[in-house]
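Coming up: subunit A.
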Amino acid sequence: MRWIRQPVVGSIVITMLAFVTPGCGSDTQRLNVFAAASLGPVMADVEQEFEAANPEVDVVVNLAGSSTLAAQIVAGADAAVFASANVAQMDVVRDGLGLGAATVFATNALVIVVAPGNPLGIAGADDLARPDVVVALAAPEVPAGDYALQMLGRAGVEVAPSTLELDVRAVVTRVALGDADAGIAYLTDVVGRADVAAVPVPDDQQVLVEYPVLAIDPSTGGPFVEMLTSEIGRAILRGAGFGTP
Partner candidate 1 sequence: MTLAISVRRDLGMHHLEVDLEVADGERLVVIGPNGAGKTSLLRGVAGLDPIGSGRVAFGDEVWDDTTTGAHRPVEARRLGIVPQRDALLAHLTVLDNVAYGPRSRGLSRHAARRLAHDELERFGIAHLAAARPRSLSGGEAQRVAIARALIGEPSVLLLDEPTSALDLSAKAGVRALLATATTALARPALIVTHDAVDALTLGDRIAVLEEGRITQIGSGRELAAAPRTAYVAELLGINLIRGSLRGSVLTSGIFELTVGAHEVPSGEAIATVRPRSISLHRSRPEGSPRNVWRSRINSIDRTADRVRVRLVDPVEIVVELTSAGLDAIGVGEGDEVWASVKASEVVVTGG
Partner candidate 2 sequence: MSRRRNVLPRVLLVPAGIAVALFSLPIVALIARAPWAELGSILTTGDTRRAVGLSLITSLVTTGIALVLGVPLALMLARTRLPGRRVILAVCTLSMVLPPVVAGVALLSVLGRRAPIGRLLDDWFGVSIPFTGAAVVIAQLFVAMPFLVITLESALGAADRGPEETARALGARPWRVLATVTLPSVRSALVAGTVLTWARAIGEFGATITFAGNLPGVTRTLPTETYLTLQNDPDRALMLAVIQVAVCLGVLVALRRRWTPAITGGRP
């Protein structure tokens, strides 16, 4: 093992070992949280709070479209907690793994996303059907896209989008970059952003977006879900623009 003494080789090997064996010898537990993409900022804050309260736990948040995450969990991914952007994907996981009921911990609302200052004067869903408005929506296969179609259905508007993005944040990006004039996304996706503006959706067209959460592994995930639904979690959620039931 003489070659380990070589400084460069040695430090590379030791660094690699450090990555490969986390907590080997120490007591940090790893907690994988699979969460819908739109929950990103919230999960980061909750992660911080949780790790502060439970220093022996290392929370790792995996963000993606809910359907992608559901498929991975059913296929055997090691997730302790699953927070979905809709009930349907949560049901996929519950049915797939034979688990009990989930808890709704947050709600969201849809908004119409436009450029700052609303240069094209978009007032509501009707304006999305205008021929001069380039519209970006989320693909119907992802929850946000499905909700958007529901909303448009209630508004009685037929929209010809120019693109169906693979996740809802990409919709906001399209409008922010200026390639699209308008889009439909979650309120939480535009809160705090200066590069887009939001046009609210009237209540009769609004869709209730419920976020269920489930501790897939109750022993490790349970405490995390508790924090999420506690006052600490709710404060974080409200700060990001989510509603709390």
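By our rule, a residue touches a chain if its C-beta (ideal position, glycine included) is under 8 Å from a C-beta of that chain, and two chains touch if they have at least 3 such contacts; residues count from 1.
Keep in mind how these were chosen: all candidates are chains of the complex that A comes from, given by their letters.
As the structure is a prediction and not an experimental result, all values here were calculated from the model.
Only one entry among 1 or 2 touches subunit A in this complex, and that entry is 2.
Put simply, subunit A touches candidate 2 in their complex at residues 65, 67-68, 71, 134, 136, 139, 141-142, 161-166, 174, 177-179.
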